[in-house]
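Other chains of the complex are left out, but the ones given are in their true place.
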Amino acid sequence: MADAALPPRVTVFCEDAKQPQQDAYERVYPGGIGRAIGEALTAQGFVVRNAYSSQPDNGLSAAVLEETDVLIYWSHKAWRDVSEATIQRSYERILGGMGFIALHSTLVAPLFLRLLGTTAAMRWRNIGEKERVWVIDRSHPIAAGLPPYIELQDEEMYSEDFDIPAPDELVFISWFEGGEVFRSGCCWRRGRGKVFYFRPGHETAPTYHDPLVQRVLYNAVLWAAPQSSVLPVRRNERAPTAPEAEVAGRCSA
Amino acid sequence: MADAALPPRVTVFCEDAKQPQQDAYERVYPGGIGRAIGEALTAQGFVVRNAYSSQPDNGLSAAVLEETDVLIYWSHKAWRDVSEATIQRSYERILGGMGFIALHSTLVAPLFLRLLGTTAAMRWRNIGEKERVWVIDRSHPIAAGLPPYIELQDEEMYSEDFDIPAPDELVFISWFEGGEVFRSGCCWRRGRGKVFYFRPGHETAPTYHDPLVQRVLYNAVLWAAPQSSVLPVRRNERAPTAPEAEVAGRCSA
């Protein structure tokens, strides 16, 4: 009833600098992670666009953002390739209502940190180990259709304590074979925009090919999509004068 | 400055029905878990009283509760031994400001569920396995003085999803050797009272002898203790008439 008939328009941003293990990355993701995610979401019925850090305006021009309902973002070591202007432009669009889904190592990206207000610092270990992403809120829309946990065989490990503001909604907690835990699915509201952080997705693990991970992304896009138009970033404004008169009227009585 | 000079008065409630593995229980806790916790807290400088389910009023008479700042509670299969009157009396005292620390299997106790409003249902497995209780909020008072995690070698396992209201503050998340996670340290406010749930403490594991677990209890007592007098349970009340007059005065002007 309330939701629009049109599917959300998704832009998938992916840094396209050379990854530290570029060969292994290409074997798992020919064309990169952005392409893999984009294809999965297109198959699910969304209108999808890809954006890359090497493009003009990092692929996220004002025109592109205006046609974006939800921005999915995968960043890693090349976060410095994204300009301050792109960061601020995207940040303001999110505050205005555009959804934002930050994946894995995007926790180092200034855009994500600007939204959070903290460092998002954690501990990590990259030896390829088993991860179980447990659903802790079975009724959350982002967990729709999922089993009790998603098991990934060969992931990079991130560990608590994770320096984030307490999430407004906590959906997933990861278990790692080596003995650690991590808040892997975190929701925050910022301005009129919804922000979701999803942990898995190391560049040499086939995580984004996993149908359950793709279901998470599908759910997250629907959750993060704005309910109505995205608005310009807010500024302080003077309150209407009518109540002033009312006050004055009272006081003079 | 603001806090009283007197240490909190702690009552440690423990069911004293026969446990399923009574012999093993007694080997680890001669005199029971309540006694072990009571001795640890006494050594830390608190004024401690023990209460048992088999006592008149389950050891939690109105007089006892009136002299209790923080109630620590360990219950298991014998939760039916606690009377409705004791439950309601304790519940109202907590709403009035008495701290409440619910341990381990106390998640089946009606007093705890009455405070939460949910079932606290979870999954469990009791084969003795390694648990790591990770601190996820290093600056929380209940985590003061702790290392990144507490390791327990031989605990019962509890698993998500755990049917609780989202905690107001989440302090610990447990990792289990068998592949599960659990929100192990959860804070809620109810009325003027503070509620803390702490997961570990199977009756045949030496958990409450662990100095780090004892530190958690010490911290939790300080955190849960009321800042001022415990008050009677609240009822709806008529608002003062002064503002009414004020409204009338305005409207007649």
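Lettered A and B in written order, each chain numbered from 1.
Keep in mind that, in the parts below, a residue touches a chain if its C-beta (ideal position, glycine included) is under 8 Å from a C-beta of that chain, and two chains touch if they have at least 3 such contacts.
Note that the structure is a prediction, hence the values are computed from the model and not measured.
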{"item": "Complete complex - number of sequence copies, 2 represented", "value": "4"}
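We adopt the following convention: only the chains that are shown with their structure count from here on.
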{"item": "Chain B to chain A touching residues, read off their complex", "value": "132, 134-138, 148, 159-162, 166, 169-170, 173-176, 179-181, 183, 250, 253"}
